[in-house]
Structure formats: structure tokens, C-alpha cells
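Single-structure report; data block below.
All protein chains of the complex are present and in place, except for one that has been dropped.
Chain naming follows the written order as A and B, and within any one chain the residues start at number 1.
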Amino acid sequence: MAEENKRYAMVIDIRRCIACHACTVACKAEMATPLEVNATWMKIVEKGAFPDVRRFWLPRLCNNCTDAICARNCPTKATYKRDDGIVMVDQHRCIGCKYCIASCPYDVRYINPLKNIVQKCYFCSHRVDAGLLPACVETCPTRAMVFGDTNDSKSEISQILASNATVVLKKEMQTDPQVFYISADEAAMSSIEERINYYTEPAFIKLRI
Amino acid sequence: MQNITRRDFLKVGAASTAVLAIECQFGPIASAAERFIEGGRSVNRTSGLPRSFLPSTCMQCPAGCGNISYIEESRVVKIGGNPTHLSNQGSLCARGQAGINALYDPDRLLKPMKRAKGIRGNNDWIEISWEEAYDEIAKTMAAARSNPRDFVFLTDDLAQDDLGRRFTYAFGSPNAIGSTGVYDANKLVGTQLTWGKAGDMPDLAHSKYILVFGANPLESNPQFVGLARRFIDGIQKNQAKVVAFDIRLTNTSTRANETHYVNPGTYALLALSMANVIMQEGLYDAAFIEQWTNVSAAQLAQHLAQYTPERAEAETGVTALVIRRIATEFAATKPGTTISDAMLSNYANGVQNERAVMLLNIITGNIDTRGGLCMPVQYDLAEPSPAPPAPAPSLLSNPPELPFAFQQSVETTMQMIKDRKHSVNVLMTHGVNPVYSNPDMGLTEDVLMDQTLIPYHIAVTPYMNETAALADIILPETTFLEDWDIEVRPSPELVPYVSLKQSVVPAMESARSFFEITTQLAGMIMGGMEQYFAYKSVQGYLKARISDISGLNQAGGLDYLMQHGVWYDPKTRPNYGSFTAGGFATPSGKLEVYSQPLADRNFSALPTYEPIASFRELGNNEMVLSIFDTAIQTDAKTGNCMWLNEIQHDNPVWINPATAARLGIKDGDIVKLTRSHKSGEAKERSITSTAYLTEGIHEEVVAMANGNGRAESGSVAEGEPLTADEITEIEPRALQDPNMKLIWWKEKGTGIGINAKQIVPVSPDPIGGGQAWGDVVVTVAKA
Partner (left out) sequence: MEHGDVNVVYSVEHQLPLIMYIGQYFFFTGLSAGSFVISVIATLLGRKEFKPIGKITAILAPALLIIAPLNLILDLEQPLRFWHLFLYYNWTSPITYGSFLLTAYPIMGIIYAVMVFTNRQKAAKVFGILGIPLAISVHGYTGFILALAKARSLWNTAAMPTIFIVSAMISGIGLVVIISAIRYRWFDKKADAEQKEQDKKVILQLAQIMAYVIMMDLFLVLSDILVLLTAHSDAYEAGWLLLSGNFAFLFVGVEIILGSFLPILLVLGPKSRKSLTAAVIASILVNIGVYAMRFVMVIGGQTPPLS
């Protein structure tokens, strides 16, 4: 179980990330996530005009926020926080009211269409508890993701955080996210400049009315 | 190098101590060791209990990364990377992770099938027993033995199909045709002619200046995981400057310091003009050219003088200013290297392209140095004896009109068969899908449909696909996770290794491995064939394959591999500058910048630019079609993997908005691409797809992803969900997957795309024989 005095977090160094989706599929396998939904996914945008055009991307997953609105708003405490900061969903307690999905500012929760409960990334706590790295971190071909204990000042992640400028998503939401990005692009981070085009999967933007 | 502080993540198991011992030499491997937790363990999500595991080799692409299968109740539940594997060092890409989908694809073929009646392709099959199947095949093949050279075996080089070649030779036919011809044949020929070894391996991690010529190591590469990591290391740890030349925006060019869009097909001119600048400015490595090439600097400078940056500007679209600057920087920044792959040489002028780009490394002395362009290293495997003698060459195995080609390529094979230049009595296809993957799909389809051209077609495959659909009999093969082989690939770390593919779970139902199939068939066809297939077990055969590698045998041979998945000599270091000991493996012992064999055949002996005529006279609606690989799919190989199809299932046509405006095309419009009509062609070749407007593409090019648009490959590839009832009917139960009812991309998504290759004409480089994938000119119009 969660050890005390630990605070788990993740750093994603976008300078090393190649948008390969290995993390997406590793997570799918690790979590047995059904088709249609994902605990982690890439956002990719293109900016500029030919020939000065570039892509920017951002792997997205639950931030395991320190001040997790999802946990605060969950009526059954199915969503709860462990002492080490990992935000969990108790699959047996969840009633599927989906209020946590509505509450989360980051679009990272989903309804598991086969189990009818809400799920999300929980930093692979079952692996972390066994002394392993999260599945996505382990498989990342370029080592763009670093996971560890930020309370331990000697840990790799603490040193990276100390020596690099990092950003989090929607700081203004006061959730204190624990997924830090190095060199993230603003357009990839923001939700308003969205211009859905053909290549963007419309099926992923599902209206469940 | 980060120090190992994450103690809680570091419980180094026995297998990794060897790795740690050489930490200082191999930076990246040490960090892999840090990530290596007792064999890269995996635990059950609910119980937290460790899962049992077996290491093997990923076969989802040619990289051959080391993987570890985690098993619960004799079912693979998860695949991870093998941290001790030199190439991938614990990582797997999306495709490697999705290998599990390949194993448990509900549409797997598990019973031999015989076409009921009627014409090929009518999809009317009856299941038969292995005995019946073998009986029929053995009878047919024994009869065909009177004319053994008419047996044709089409196979996949990615799988290093030594058994297939052995079977073909033992039968008495030289015609074991791999798919090299459709991919990097021109690169192999170009490098072979120049430095006596086929292929290359840029030492990206140690480079200071990287010139990318139409390669995309961050999305697709024959050594994808290994090279992507080393490329990023080069940029980040080594501060390498990267200049990318491409016809479209890629993840690689996004990471480059500069990207230049090049007119398609003009690589050689670009490279040669840069070489010209280096020679004119006196920035070349005179001593290296003097000692290690078969030309003099003066001779070379004189030859290159014709490729002025101004001429290059006019034809490549890259300005003379940029060409001069980059050439000067490249020569001044050591070490530097170029990186290129199949798409540099997949042109009718492919071998020349390859040699022109190599020249940049040669004149700057960046050959086989730390951070330069290195020769590929890999172990050679022994041919277990008795080995069948190679039958005399045929028109197919050694095409006389393609003197440098290693073999006829699959697509020229089809043309020859169609033109009745070589007759066929039995065709066996194994691990290839030429109907989908060959250029001019219609041609292959026509040939395979024609019973008079192909009297009997045996397909050996785990899945139904476009090619197997045109077979007379199908033998259900095991997937790579149920099969055995030894895999040796060019090592990104420049230290050779041996990797084992082993069966991590028992073969599903009645699927049989290719070893079993060839051995059993040879035993039934007899007539001397059987003596080459006398190994009782595949392990015995593989032991013989590695018998020459003494270090491995000292370490424990096959047993070591079965435990660790991979072996390399921990004392070996990259052997930079190996040529200084005994010269290059060319006739002259030097780098053959001037190639006598080329001169003898009336090809340009020095690296030369040969313009592609059709690109120069593009009509108003004409564009160059470029088909690119992505990080999510490997050609047609991964089409049955649902986790991959979910991410990439469609391949719209990339069009530059300026071009689209000129042609009156809007984002999302249906467009029609028609291949310019070649004389003598019966059918018009055209496809329709959706327009995707993006600023990230050259204005004269349209591009489409490879691997989509599957027609005969099962529910996942075709995007057809199953109903709950259909799922529960699937046998065996291990293949029942409730996810099958959630397949959404065809109905609720953008569709399953279209196979762009069907409109690519068959056109080999006259030197290398490799298919010129890049040469296609199409008319683009709103449909």
C-alpha cells in the first residue's frame, strides 16, 4: 500500500517526446482499457504556414492532482487520494454518477463501456506498489517520461524539477497537478484554439444524448 | 548520465548485473538497467502478484526488439520491453505493445482451409484436417517435382526466412523471392557497391550534425526504437544540429533545427551540390579521400563542379544560400552524419541517390567513426548442414536485366509471370501480402486469379489477407509469439547481438509453426528433400544456426537465450574504423566512389544526379504521390491489431492548402487520384479518398499513410464490429474478446482508408532493382 512521506509525480519532457503513442498502447494493455476510451492520449496540433510549420504535441493523462476536484466531488468516496498523492477510483464503490468526469478540468476520465464504471490513470499504483515504474514510463522509447517521488530530493524527478522550467495544465484551476511538462506548447495545452478538422477523430467527441 | 538514486525502483535482478558492469561504456544501457526491475516485471492489477514471464523478440517490424511476455494461466496478458536487449533497452513501441492483439485476433485462422470450388477469391472455403491438407499439397508438389524450378516461394525478409529458402532450394528451385525488392533493395545495392557491405547505421547518439535525407527515424525506421532514442540523445545530450530534408512535415522534421522542403526525387542533386561546395571551399578531408577512396580529390572536385548550388536551387527548391551554408556547417562540425532510409532510394534513381548522400560522409571523413555514418554490424548465422545446394539461378532469382539486384523483386516477378517469361507450377506465399503490398495491386491480383499462370497457390499465414484470399489452400501458421527463430539485426548500438524468438505460449489450437510445416511437408514430398529437414526439433535446428558464435555458446548457447532472450559479448565495444585494419570489403579495398562494376554496365560510375523525367513536366492537376509509414502501423503487417487501428485506421490525402485552393478542393472533400496512364495498360488505376488540408506538405506533393484500406483482413482491419452473439460463437474461447463489439472506426469514425499502393506502377531502379515507390505522378481532382 501507499507508503508515507512519498509524493509521486511525473515529468514529461516534450523535447524528448516523439508522439509515438507507445505510452497510449502500453496503458491500454496494462489497464485492459476497452476500445473507445483511453486513460492517456496524445494531443497533436500543427502551427504555422508552409514552409514554416511545425507540430506540437502533449501526452495527456490524469494529473493526479493534489487538490483533486474529482475526489472532492465524488459522492461515494469511490474517488479518493492515497497518502502518496495518487488519486484512485474504487471500482467496486463507484456508482457511475459521472460527476467526477464533469468536475475534472482535464478530460481525462472516462466511462468504461464494458464495466460501466468510471476510470482514469492512477499512475499504475499496482506497479508502483510493487517497486515498478508505470507501464507508460517503462516503455517510452525516448525516456521522455520520468516518474518518481518528489519528496525525495535526490530522486531523478526532484532533480529534473529543480533544474528545469516546467508547466502544468490549467494552473488557474488550483488543482496542483502532479504531471509536469517541460517545453510544452501553449496551443497544445489550451482548449480554445481548437479547430476540429477532418483528421481529428470526430467519433472521439461523442455526444451521448 | 543520471546516477542511480531511485532505490525503490531498483531491485536489480540477476540478469541485469552483467549490464551494470559495463555501465560506463554504454550510457543508455546503464539507464536501462536502472529501469530494469527484476527482469522488467509485471504484476497482476488486482492481486499485485508478479506474473511469470518469458523473453522473446518482437516481430511487428524489422527492428526485432527484445520483448518480454507476461503470462497468467498460460495466456499472454501483457508485453513489455526487455531491458537487457541492446537495441530497444527495455522500450517497446506502440506496435510492439500491441503484439498481444496479433496473438489473440479473433479472426485468426486455426484450421487448414481449402477453396471449395469456383474461381479464386470467391471466399468459399471448407475446413479440412492437417492430414488432408498435407496429403493434397504433398501430392501436388511431388508431381511438380518433375519441374522443380517452376516452384516459386514468396516470402518476407523481415522474418529472415532461412527455412523458406532452405525448403525452396531443397525442392530444387532457386526462386525464393523475398520482399527486399519492394523496400530497401536500392539502398542495399548502393551501400554494397560503395563500401562492400549492405546497409548502414548512423551513429546518431554521438553525432554533432545530422543531415536527414527523407528519413523519419522518429516515426518509421527499420530500427525504430533504437534509432529514435539515439536520435533524441544526439539532439539533447550531444546538442547535435539537425537539418531535415523532406517533402512533408514529420515528427522528425519537427524536432530538427531546420526543415527544408525538397522537390521530390532531387535528393542526389541536393547532396552532390553540397559535396561540390565542400570540395570547392577546400573543406574536405584530403587525407581520408587520398587514403581510403579510389578517386582523387581533384578528380572528384572536377566531377562535382557541374552541380552548382545555383543549379540545385533551380531543381531542388532549396536555395543556393542554404545549400552553401549547410554544406559548410556540415564539413566544419565533426562528427557529423547523414541518415536516410528506404525513401531516399525508393526512386528510379535510387542507387545514385544513396551513393550521392554517402559521398557527403566520405569527403568529410565521417565514415565508420564515432558519430559518423557507420557500417552495420550483426552476427552471421551458420547454415545447418547438410545444406541444400543453391540451384542454378533463374530469370526470377537473378534477373539478367537487373545485374546488381540481389534477386527479382516480388513485383517484377509478377510482371514476368504475367508475361509468361517464367512458368509456375506451385506458388507458396509466406508472411507476405503482395496483393496489398505490391505496387499495382491489380497486376498481382490478376496474376493470382489466373489459374493458367498459377496452377496451385499455397498460402501459409496466421490471418486471412488479400493474398491468402486468392489461394487454393491455406495453412494456418503460428504468430511470432508462438514461434521460434534466431534474429540478428543491425545493432543501433554498433555492438552485435543475438536475439531469440521463442514460443511464449503453446501454439493456438491447431496452428503450426513454419518449422513444423516445412519439416513435415519435406518428409512427405521426399525425393531427397527430407534429408535437409532432419532436425527433430526447432531447438536443434536453432542450435546449429548459432553454432559459429563461440561467445554465446560459452555463455550457454540456446539455454542462455531461452532465459535471457538476447546475448551480446559484454566486452565488445563499437568497432569504429574497422576498415583501418584490413580495408573495405570492396574489390579495391577502398571506398569505391568510382564504381567499376557500374562503369562496366554503362551506368554512371561516379555518384550522379539523374533527374526523374516525369516530375519535371508536371501538368496543372498533376502531383507526386508519396506514401509514408507511420509510427502506428507497419505496412500491412499490423492490420489485425485493434489497439493500433483505433489510433490509425484512415489515411486521408495530405494536400497543401495553396494547392487545394488552386484545384478547388476543401478540407474533407472527396478527391480522386488517378495514375497517369501508361501505354498497354488495361485498367485505369485510381483511388478516391478524403482531402486533409495541411500546411505541412510540399505544394506539388500529395501524401498518404501506408497500411490502411484493408479489404480481406478480418473485422479489426476492416473496422467491422461483432455483435455480442457473434463474439460468444468464436472458438476457441481464448479468442472471445468483448472489445470486438466496440470497434468504432468504420461506422462512427472516419473510415478505414484506402490502399494507395494499388495505383503505384511497377517500376524498378534499373541498377538496384528496388521498386521506385516515390516516382508516382497522379492527377488530383475533386471527385
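Criterion: a contact is a pair of C-beta atoms (placed from the backbone, for glycine too) under 8 Å apart; a residue touches a chain by one contact, two chains touch by 3 or more.
Note that the structure is a prediction, hence the values are computed from the model and not measured.
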Option from B:N263, B:T412, B:S604 or B:T694 whose C-beta touches the chain left out: B:T694
Residue among A:A22, A:V89 or A:C104 touching the omitted chain: A:C104
From A:C17, A:M31 or A:A78, residue that would touch the chain that is not displayed: A:A78
Identified contact with the non-displayed chain, of A:V37, A:V89, A:A130 or A:M145: A:V37
Residues from chain A at the interface with the omitted partner, ascending: 37-38, 41-49, 55, 57, 60, 69, 72-78, 93-99, 101-111, 116-118, 169-170, 172-173, 187, 191-197, 199-201, 204-209
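Just so we're on the same page, only the chains that are shown with their structure count from here on.
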Computed distance of Cα centres, chain B from chain A, in Å: 33
In the complex with chain B, residue positions of chain A that touch it: 15-16, 18-22, 24-26, 28-32, 34-36, 46, 48-51, 53-56, 113-114, 126-127, 129-133, 135, 138-144, 148-149, 152, 154-156, 159, 197-199, 201-203, 206
Chain A contact footprint on chain B (complex, rising order): 2, 5-6, 8-9, 11, 31, 35, 37, 40-46, 48, 50, 78-81, 88, 90-98, 100, 218-219, 224-225, 228-229, 232, 235-236, 249, 251, 254-255, 259-261, 631-632, 642-644, 646-647, 652, 656-658, 667-668, 690-697, 699, 738-739, 742-745, 748-750
